[in-house]
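Only a single protein chain was left out; the remaining protein chains are all shown in position.
Going in written order, the chains are labelled A and B, and every chain counts its residues from 1.
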Amino acid sequence: MSKTNLTRRGVLKSGAVAGAGVALPTIFTASSAAAYTNEPTGGTVTLGFNVPQTGPYADEGADELRAYELAVEHLNGEGDGGMMPTFSSKELQGNGILGKKVNFVTGDTQTKSDAARASAKSMIEKDGAIMISGGSSSGVAVAVQGLCQEAGVIFMAGLTHSNDTTGKDKKANGFRHFFNGYMSAAALAPVLKNLYGTDRKAYHLTADYTWGWTQQESIAAATEAMGWETVNNVLTPLAATDFSSYIAPVLNSGADVLVLNHYGGNMVNSLTNAVQFGLRNKQVNGKNFEIVVPLFSRLMARGAGENIKGIVGSTNWHWSLQDEGSKAFVKSFGTKYGFPPSQAAHTVYCQTLLYADAAQRAGTFNPCGIVEALEGFEFDGLGNGKTLYRAEDHQCFKDVLVVKGKENPTSEFDLLEVVEVTPAAQVTYPPDHPMFAGGALGTCNPGA
Amino acid sequence: MDGIILQILNGLDKGSAYALIALGLTLIFGTLGVVNFAHGALFMIGAFCAVFVQRLLNLSFETVDPGKTDFLGNPSMVKTPYIESWFGHDIGSAIIDWSVPLAVLFSIPVMILIGFVMERGLIKHFYKREHADQILVTFGLAIVLQEVIKAFYGANPIQTPAPEALSGIATLADGIVYPVWRIVYFCFATVIIGGVFAFLRFTTFGMVVRAGMEDRETVGLLGINIDRRFTIMFGIAAAVAGMAGVMYGPINAPNYHMGMDFLVLSFVVVVVGGMGSLPGAVAAGFLLGILESFASTTWATTTIPGINQIIIYLVAIIILLTRPRGLLGKKGVME
């Protein structure tokens, strides 16, 4: 009895106070005074940087955060400006975005969909973030992208390599600068053909979850198209730490190439184990046995140590690139932190700049305005050459780097050497490619 | 056939790691009656002993090399480890090369000390408390330990390679090759397990501890200071976990959360082996290791998709349902 009373009292009381104060319907409500979710009203605008700060990808997350801080500095006119002077669009003035000073909040994704969404929600609901960016895995990127679509804010994806992010799970409010499994495969295949010939038998070890599957599918399709045979594809549990029982069968399988569709700790361990079993020095069918790691990251390469030498893979960006944009970014980042940036840092820095520039060009923070400004946007000077943000799926199309573990590194950062820069045209695919089919972009959602 | 032998070897290898951790865990259960959720963290700290020793041996002074530039275009520094300048290049680099075996020696006193501090400083106060409280406090400790390691060494794995001489592959029979270090690891585990068993069986100290495991009160009534011996056993358990960690480093690069990865598995191993039974823990470790290896073969995964994901848990369920106290469990221990 008193419980219902209480409820009523609670309601009455809040109603009374509501009468006294100014009751404003807020985000997520149909009838709102604001034009869109979290419309910045004061002299500042808040961006939300949602990166893994705990768990296995914490180091990558930390590097992303560094790049975000740097980007915010540059947007606010502090520091040396980084890639702002080399960026082909000259709208950004160094006075924040649209004259508003840029603030940021940070959160921890824990590399779990749930935690990442909780963190992003708190940024949107509590801190009034107008854009969410970051992440270091595809599951998280897709989950947060879905949330941002529903909430009516823009999502600028960080490190996410699964085809699904801009494939079957694409969303109008989400944008990906990073490359994907298909592009890795398209860039790698010609190089592999040159290096290892067309008569090869490939054995795939694949992380048993969506990213692993899409990458394996892409690589197998691309290598089979040039004449390779896929001998076997073995799915490995994400939780696996010792890969010996997956590597051992490779020895006598007749395969002469091992493709490791692993990332992070899985990649470090499976590669270490493969080298332990002598695969790098093995001869099969009269050829040298080769190992391929389709998605490389320098941070992870460091974890794999010596084992990485001579192993081919692809990467989104590398600090040793000599174009003006990359040089400016490496200089700016290196001066501030004392070591070169990772590809994750680069991609999130670009994303922040691209968002700011889009808002500047659109003249509004309204997500729909930003979507319009980014769709079909062509730019240059951010380190990957001429780049297009395709309107149909919000995927960036740019050059892809094929890299190889360096035999004689000169420093602890100098682990990869660029073998080839595959031009964007070669990795471009039609928006309705079967590997990306099944989803719908929907319409932009300004929330409110 | 070759494939089967290889998978047995893999299984023995995985089993070695499980058995070593489970052994220590059971020692602590059996002697102190404490559920130690920080045991995985001890394994992890052991592995980081190897990282520490490696970093220590690689402590270097820097000289400017005018010929080279770093990534920012400044003249780069060339590092020379002190050890190489003291002992000459050849001996110095040989010492660095053998950092993992050296780390095993280093880890023994360190881990025993950590074990003592843990037991005297924290665990001691929880003997009379409920298991739930023990779980909470040791879990808290595990988190703290791993976060401290993360603060110093970051979240990425750090390689601790085996000595050059032991890092190749060995040809065991025609067509069967196996990494040398993995064989070393298995032998090492056998020696340690044998050592612990011999210690408990053939020394007076071990006899008292065994008696204490059976009936703590009676041993106490006989005027034996059983607590002190239990503290020492805790130190030994910590050292076993630590050495297992050091030796595991070259197989898989240590990272700060490797302890948590092993924690749950080793609990399963201990319970499948049967609470309070040391031989049970060891047997379960090897059994689950071998089964896990076989479940990973293409044959198994095509027959039952996903079997490699769940095999350990499935076997645990089957064993616990057919044998109420695991393989060799004692009646009334944590039942």
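Everything below uses one rule, namely that a residue touches a chain if its C-beta (ideal position, glycine included) is under 8 Å from a C-beta of that chain, and two chains touch if they have at least 3 such contacts.
As a convention for this text, contacts and distances are computed from a predicted model.
Colleague: Among "Glutathione S-transferase", "Sulfur-oxidizing protein SoxB", "Sulfurtransferase complex subunit TusB" or "Leucine/isoleucine/valine transporter permease subunit", find the name that the UniProt record gives to the complex chain excluded from display.
Modeller: "Leucine/isoleucine/valine transporter permease subunit"
Colleague: I'd like the shown chains that the missing chain touches, ordered by label.
Modeller: The omitted chain makes contact with A, B across the full complex.
Colleague: Which of these touches the unseen chain: A:Y36, A:F155, A:Y196 or A:W211?
Modeller: Candidates A:Y36, A:F155, A:Y196 or A:W211; residue touching the omitted chain: A:W211.
Colleague: Quick one: say which of B:A47, B:I83, B:V196 or B:V268 touches the chain that got left out.
Modeller: The single option touching the absent chain is B:V268.
Colleague: Write the list of chain B residues that the hidden chain touches.
Modeller: 35, 122, 125, 129-133, 135-137, 139-144, 146-148, 151, 260, 264, 267-268, 271-272, 275, 305-306, 309-310, 312-314, 316-317, 320-321, 324-326, 334-335
Colleague: Considering the entire assembly, which residues of chain A contact the chain that has been omitted?
Modeller: Interface residues of chain A facing the absent chain: 1-3, 6-7, 10, 14, 17-18, 20-30, 53-54, 58, 61-62, 65, 69, 104-108, 112-115, 117-119, 121-122, 125-126, 137-139, 142-143, 146-147, 149-150, 164, 169, 172, 208-211, 235, 237-239, 439-440, 442-443, 445.
Methods note: only the chains that are shown with their structure count from here on.
Colleague: Could you grab the centroid distance between chain A and chain B? Build each centroid from C-alpha atoms only and quote it in angstrom.
Modeller: Computed from C-alpha means, the inter-chain centre distance equals 35 Å.
Colleague: So in the complex, which bits of chain A are touching chain B?
Modeller: Within the complex, chain A touches chain B at residues 55-59, 62, 208, 232, 234-237, 239, 241-242, 244-246, 248-249, 251-252, 265, 268-269, 272-273, 276-278, 299-300, 302-307, 319-320, 330-331, 334-335, 339-340, 410-411, 413-414.
Colleague: Over in the complex, which chain B residues touch chain A? Could you list them?
Modeller: 2-3, 6-7, 9-11, 13-14, 17, 68, 70-72, 76, 150, 154-159, 161, 167-169, 175, 177-179, 181-182, 251-253, 255, 257-258, 261, 292-294, 296-298, 301, 308-309
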